[in-house]
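Below is a structure I'd like to ask you about.
The other protein chains are all here in position, but one chain of the complex has been omitted.
Now for subunit A:
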């Protein structure tokens, strides 16, 4: 007997009901179940080959598209175990004590991987270490087989001395290991460290030893790829992503259209034109763009009038993307918040209860937006300098991707009118500069209401589009079997991008630019 269906009130998803109560659907909705069983991604490569860069970026992407992912960096475990790094001698292959410690760190990390994937609802774990020997990789494969995890290797191979030197300067010299050294000494020591690994390095061998493994070999920072035995959808997506990212310096500018007539009336959605202030903003934006003097700037707009009008003022070619259209407010389109509250009081409350999952009747949710906007992200990764003129909800989605914000935070990110955010990739994260163009505009931001109680857990949390912040890496304060006693250490601050950028409030002062806010990560190394 076919089951009755009821429509979940927040997400507007039809699910089979039991005893008149909307139940939790057993299958994830919104798209295919992407990563089942859990996957362990294993990085492979000599030091300074970009493994941690790839680990963190990939993790950020997977979390944003809703696949719970976490990085396990073995170097972190080593720094916990061995409080003070003395020199590259630690990594010499004949240093038996050190070898034992390093082995135990790897095992501790794998233990945590297992917990994450089996008890903490993780779907992908990224095991970030050199993993340069077959012996180590075989151990990981056994671990995967024992626990029913799929294993996918990502090897980074690069012998360009310039790239390596650059990496060392960017992320190694300032690493905690070298805080007491000067640059030259640090560089020298690190080069010797690399040599320690090189002696025993057994690259993945697609022809013989590793021909049945699933892996991608990234050669020379993406010039070439060797892809072997992709098993499933998530591995295919990972490969596609890795083939689209690059490390060329560039900046991404995000802003909203100029103030629109609907904005002035406090109306949602619609397709109105710019107000007078909005037109002024467009002109000011043109000046900023000219000033920045960007080579090969790509300008993208949505297909809504206000965004295109803004681009028109720039006098440069631009591309229209339907995918950048503002969130569809369905039956609430063109209403003011007051009108919504009056005509759809229940909807109004539900939205505040769970703004990320909430779907307007006959409209969209932030969750839908993320899925819609994903090809834009992929294309942004491919390009270099880009300016995206979009809308409040859309900009929040994009920003959440770049700044690693969770689904919870995304709908409340501050994206005021007439403010341009300049994002520049740096080290393992993103530098954010906020450029406020001195043109007044209304404020369209609604904060999370204080008095709202969170809805009961009839909502689907773990499904295909639920951005999560990349979780903090594990800190083991106790390593079993080690002779040294371990002192408690306060956790190393690990913010990819702190929340201070969200305090970009509308300023009516005569400021052309706000002070630059740097959000860098503490450097990681093995």
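Throughout what follows, contacts are C-beta pairs under 8 Å (C-beta built on N, C-alpha and C of every residue); 3 or more make two chains touch, one makes a residue touch a chain; residues count from 1.
Just so it is clear, contacts and distances are computed from a predicted model.
Participant: According to UniProt, what is the chain that's been left out of this complex called? Choose from "6-phosphofructo-2-kinase/fructose-2, 6-bisphosphatase 4", "PAT complex subunit CCDC47", "Dolichol-phosphate mannosyltransferase subunit 1" or "Aminotransferase class I/classII large domain-containing protein".
Facilitator: Spelling it out: the chain absent from the display is recorded in UniProt as "6-phosphofructo-2-kinase/fructose-2, 6-bisphosphatase 4".
Participant: For the chain not shown, which residue from A:85, A:116, A:321 or A:360 touches it across the whole complex?
Facilitator: The missing chain is touched by A:321.
Participant: Quick one: which of A:83, A:183 or A:233 touches the chain that's been left out?
Facilitator: With A:83, A:183 or A:233 as choices, the missing chain is touched by A:233.
Participant: Which residue, A:309, A:392 or A:434, contacts the hidden chain when the whole complex is considered?
Facilitator: The one listed residue touching the chain not shown is A:309.
Participant: Identify the residue among A:224, A:343 or A:448 that touches the chain left out of the display.
Facilitator: The single option touching the absent chain is A:224.
Participant: Considering the whole complex, not just the chains shown, which residues of subunit A touch the missing one?
Facilitator: Counting over the whole complex, subunit A touches the hidden chain at residues 2-3, 5, 7, 12-14, 16, 26-33, 206, 223-230, 233, 236, 239-240, 243-244, 273, 279, 282-283, 303-305, 308-309, 312-313, 315-323, 333, 362, 368, 371, 379, 382.
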